[in-house]
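Apart from one protein chain that is not included, each protein chain of the complex appears where it belongs.
== chain A ==
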Amino acid sequence: MSLGSGLAKGLAVTFRTMTRRAVTQQYPETQPLLPPRSRGVIALFEENCTVCMLCARECPDWCIYIDSHKETVPPAAPGGRERSRNVLDRFAIDFALCMYCGICIEVCPFDALFWSPEFEYAETDIHELTHERDRLRAWMWTVPEPPPLDPAAEEPKEIAAATKAAEREGS
């Protein structure tokens, strides 16, 4: 390619770009369109939490704080034995430490932790980045519903188990 054609090409490319719409999104005015699996923040569905501590123990940088106490529940049937139940007192995630690996969400056996695409929780003080259970619970409302399965995908485990149980009942 000769010298002149390269120069002309540079001019042409820049001019063509100028006539097109800019790709910039003006953030505070326009909210970004985030994909459904965006890792914005970790939300807690505390009704599902059984204080099994798996998330806190698997967390690679120990950024999850859980406090709980035991309560005794009266027996279900008369003459039965009293049951004990874990009650969650505190659930906090220090987002100054969290590295958004998502292991806590993977490891939760009771579906109490979810990814939310919400990302506007910056603070001016690093200590205020430890967010408590009420804030984590509020983020549950921003969790999008799971994306639909691929066509011809395997049935979800829950539905497969339910149909199997129904078949057993019927037979």
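One rule holds for everything that comes next: a residue touches a chain if its C-beta (ideal position, glycine included) is under 8 Å from a C-beta of that chain, and two chains touch if they have at least 3 such contacts; residues count from 1.
Quick note on the criterion: contacts and distances are computed from a predicted model.
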Listed names "NADH-quinone oxidoreductase subunit H", "Rhamnose-binding protein", "ABC transporter permease" or "Electron transfer flavoprotein subunit beta", matching UniProt entry of the absent chain: "NADH-quinone oxidoreductase subunit H"
Listed residues A:Arg20, A:Arg81 or A:His127, member touching the removed chain: A:Arg20
Contact with the hidden chain (one of A:Leu11, A:Met53 or A:Cys101): A:Leu11
Contacts of chain A with the absent chain, listed as residue ranges: 7, 10-11, 13-15, 17-18, 20, 22-24, 26
